[in-house]
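Every protein chain except one is present and positioned as in the full complex.
Showing chain A:
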Amino acid sequence: MRSHEPRSTSSCAACKLLKRRCSPTCIFAPYFRSDEPKKFTKVHKVFGASNVSKILIEVPEEQREDTVNSLVYEAEARLRDPVYGCIGAIALLQRKMIELQHDLALARARLARYAANYSTGVAGTELDRLTMTGLGEFLVACGGFMDSFNQSSSYQVNQDAHMYDLTQIPYVYHDQL
C-alpha cells in the first residue's frame, strides 16, 4: 500500500481555497487565517490570488498587514457596489465635505454678524456686507462642483448611470475660510 503523507492541518485560508499545500513561507498565511475564510474569498474574487501575492511581495513586511486590510476593504466595497466600488464612497465623502464647509461658512458668517451688531449696535453693517460677499463667492465656487453630484441624492448602487463625475476625483480641499 502506498503510504500517504499526513495532511497539513494548518493551511491558511488562501491555500485552502486554492487547494494547495500551505508552505511555511506562504505569503498569505500570516494575514489570511483559516478561521477567516471569507476574507480571502473576497480579495480573491476581486483581485485574484496571483495579484494579491504580487502586491504583498512588493511592500515591506511590516506594511503587509495594512496592505491586506486595505485590499479587503476595497474588495468589500467593490462586491457591494460593482459599478463604483470605493470610488463611490470617495464621491459621497467629498459631497459631505462640501456640505459641511458650506454649513461652517454660514455659521461663521452668522457669528461675525453677532460681533458686528454688538460693536456698532446696528444691523446690516459694513462688516456684515463684506462677510456676505466673501460667503457668496465661496458658495458659487461650491455650487459648480455640487452640480456634478446633483443627479442623485442617495447612494443607489447600480441604479443610475453617470451618477458621479469621476473627473472631480480627487478634489483637493483648501481652507476657504
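Keep this in mind: a contact is a pair of C-beta atoms (placed from the backbone, for glycine too) under 8 Å apart; a residue touches a chain by one contact, two chains touch by 3 or more; residues count from 1.
Here is the rule we use: contacts and distances are computed from a predicted model.
The unshown chain of the complex is recorded in UniProt as "LOB domain-containing protein", chosen from "Ubiquitin-like-conjugating enzyme ATG10", "Transcription factor TGA1", "SPT3 homolog, SAGA and STAGA complex component" or "LOB domain-containing protein".
Chain A meets the missing chain through residues 45-48, 50-51, 55, 58-59, 63, 66-67, 70-71, 73-74, 78, 82-90, 93-94, 96-97, 100-101, 103-104, 107-108, 110-111, 114-115, 118-119, 158, 161-164, 166, 169-170, 173.
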